[in-house]
Structures are given as structure tokens and as C-alpha cells.
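Worksheet: the structure to be examined is printed underneath.
All protein chains but one are shown in place.
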Amino acid sequence: MTPFFQNKTNRIWCLAAIGLLIFNVWNIVSNTPMVPDQHWAQKIFYVHVPSAWVGFLSYLVVMIAGIMFFIKGDDKWDDLGLAAAEIGTLFMALVLITGPIWATPIWGKPWIWEPRLTTTLILFLIYIGYFMMRSFGGHIERIRRYAAAVGIIAFVDVPIIFVSVQFWAPEIQSHPQVEMAQQPSGILIPFLLSLGIFTILYILMMRYRIHVIRIKNMGVENV
Amino acid sequence: MFLVLLKKELYNEFRSRELILSMLVFGLSIILAYAFTSDVSRVIVANYAPGMFWAMILFVTVLGIHRSFSYEKEMDAFSMLIAAPIDRGLIYLSKWISGFIFLTVMELIVTIPFFKFLLIDFPPNPLMALGTALFINLAIMAVASLVSGVAMRARLSEVLLPVLMFPLVSPVIIAATKISGGIMAGDHYQLWQIWLLIIGSIIVIFGLVGYTLFDFITEE
Partner (left out) sequence: MLSVSHLSKSFNRRPVLADITFEIATGETVVFMGKNGAGKSTLLRILARIMACDKGEVSFQNHDLLKGAPTTRKDLLYLGHASGMYSALSAVDNLSLALRLRGMRTSKEMIIEALTHYGLFDQKDDPIAVYSQGMLQRLKLTYAELAEWTLLLMDEPFSGLDDDGAKLMHDAILQWKSEAQSLCLVLHDEAKGKLYGDRILRIENGGIQESLCF
């Protein structure tokens, strides 16, 4: 199997992702307007929300990989599902870290049971269970089936979790964040840019992670 | 065939009397723990009573459903079920409905010590409390049966089951607490009926997903 960076497409993705990330940081720091009341803390929004977007996207990929695994029976779908689960959980952890960083100067306390953060926490915990199940599930051939099932169950539950958490404590306001469509273009455009760049980063991470998983599988098989 | 499986579950429990009894005893010990940790203060308990009740039911469910699937593994009885020429989704349905029945029986019995030992007033509308409790039990068991089906062959299944189940069942617990809180406060049902919708969607979605997925997860 060729090393990851010998492949031209991968090199392009990598350089593009790094370049765009650096650009993104510069863009957020210098080109975005300063929101009154929040000042620098608000800039986390450009990282926090795209992280959540990538995390949820990744969990959707886990569910699709699970369904395809059951339909096709090909192990490659489980490789995709595992990579997506790991990277999704990583980004969800980022959301759970940047959330309190944003919240502390605004709310005065690091954690608040805000609907989106709570949903993220619940999903994060579900995926801790997913990884535990992968560790304890027995032989790898059986683990693949269980993982596919849990991936499907988890994402199917997401909308219900979100709605219930939303109605749970309506008096807790969402993060100070005006609806996306109503944002002035000075905020909206850098946000969409950041979103796109995070997605490109996600694709790169997925390609790399799947590559590593495949190498590991090959190595174990040839022992 | 579903009725054959359901009768088997009920008859097995009738013969062994393991599940309801152990769930009951566990429930009572949780009530005891509640009494000690709240000093049985009327103020503390009255505010938290619905949540405490459903948290107790959650723990008891884990015990019950784990045992329900464990006895399938004794003497490899489960292989007889899955080798039989029957739709395996029916196994999930039988576990779900039998679990629901056991949980409801246990709940009916444990309600009295819960209210009496913790000095809580009975709800003003007991029939509505009963009806909603049945609905909630159905939802909890739908999730529990599916997760237990996945976890049953894993190592440390008694740990894996609650770790997987609790986050997945959180909408039901949130809804259950809101509904019970509303009923205890004597609120008009329109104030909490939205939560019934959430519980209903869990029942439908997990019922369908469980029935479909069970065939894929039962084989060794």
C-alpha cells in the first residue's frame, strides 16, 4: 500500500487544508467584526459551530456506513464508520471544550444546560459507549456488526434527543447567537468560510484515518 | 409466533420468579437510599419526586433487562430461538413487551413504598398517572431491549448496557419527569402533552429500528 503522502490527491488535500486553516485563523482574527458585549469571546463562534457541524456530519456518516455495511457486507464500510466515529467524537469534544470557553466570559459559569450543548454531551456519551462496545464486543467480525447497529441507533435517536432537550428547559437561553440567516454579511461570510474550511479539514482527516485503519488491518491479517 | 414467544417469557418468569422479585428488591433498596440521602425532607423530596422515581425505574430496568437476556445464554437456549424458522424481530418484540409487563407489575408494587416511605402525597389524578406510566414504560423497554440485544454477547455486558442505554434513553427520562411533575402538580394535560409526543416517537422509532436490526445482531 502506497504511503499516504505519495498519493498526489492526498498531498493536495493536505496542503490545501493547512493553508486554508492558517488563512481561517487570520481571517477570524482580523477580518471579522467585533460584536459588542462579547468582544474576543464571540470569535470562538467561528470554531465552535463549524466543529459541531462537522461532528454531526460525521455521525451521519457513521449511520450511513452502518446501513451500507448491513446491505453490502463489505468490511470497508466498517472502516469508514470507525473513522467517522472517531473523528466525529473528536470534533464533539472540541465543541464541549469551546463551549465552556465561550460561556465563561459571557455567562460567568463554564457550563449551562443549553439545548445544543446538552445534545452534544449526550451524543458524546453515546459514542463513548460505542467505543466501549468495540473494545468488549468480542471478535472483530462480530464487533463490526454491533458497531454498525449502534451507529444507526445513535443517529436515529439524535432528532428526538434534540427536541426533548430543547423543550426541557426553555428558560435557558441558547448561546447568544442570532439566527444564521439574520446575521450581517460581515459575520455570515467568514462563518460560512470557516464552515467550508472545517469540512475540508474533516475530509482530509477522514482520508488519513481510513488509510491508517486499512494499513492496520493489512498488518494484522498478514501476521 | 409472537404470542408463543411472549408466553414463553411470562411462563419462564412464573416458574423462576427471578425478574420481578429482584427488580422489586433493588427498587426498595434505592428508595431506602433516597430516604437516607434526602433526610426524608418534605421539601427536597416533593421537588424531586418525579425525577427520583424515574431514575429508580431506570436502574431497575437495567437489572431486569440484563437478567432477561442472561437467562437466554444459560444452556444456550438463545441458539434454539435463533435457529428456529421464525422472524428474529419477533424475539425483540417479545423481550420488549414481556419486559414492559414485568416493569409495570414491579412499578405498581413499588409505588406504594415510594410514596409512603418518602412521605410524598399521591397524585391528584391517579388514573392519568397510571396511563402515562404505562406509556413511558413501553418507551423505556423499547430502548432497553434493543440495547441489551446488542450488548448481550459482549464482555462486561452489565457495564456496557447502562453505558449505552442511559444516553439513548435520556429523552424518555426527560419527558417522564416532565409528565409526572405536571400530573403531581395537578397541571392540565395540555401543559405536558407535548412530552407524550416525544415518548410516542421513541416507541415508534425504536420499535421499528429494533425489529429490523435484531436479525443482524443476534448471530454469534
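Here are some notes:
Note that the chains take the letters A and B in the order they are written out, and that residue 1 is the start of every chain.
Assume a contact is a pair of C-beta atoms (placed from the backbone, for glycine too) under 8 Å apart; a residue touches a chain by one contact, two chains touch by 3 or more.
Remember, it's a predicted structure, so these values are computed and weren't measured experimentally.
Note on the undisplayed chain: of the listed residues B:82, B:109, B:128 or B:196, the one touching it is B:82. Contact between chain B and the absent chain runs through residues 1, 4-5, 8, 11-12, 15-16, 18, 71, 74-77, 79-88, 219-220.
By the touch definition given at the top, chain A reaches the unshown chain through residues 139-142, 145, 220-221.
Convention: only the chains that are shown with their structure count from here on.
Put simply, the C-alpha centre of chain A and that of chain B have 32 angstrom between them.
Touching chain B in their complex are the following residues of chain A: 70, 122-123, 125-126, 128-130, 132-133, 136-138, 142, 145-146, 148-150, 152-154, 156-157, 160-161, 163-165, 167-168. Listing the residues of chain B that touch chain A in their complex gives 146-147, 150-151, 153-157, 159-160, 163-164, 166-168, 170-171, 174-175, 178, 194-195, 198, 201-202, 205-206, 209, 213, 216-217, 219-220.
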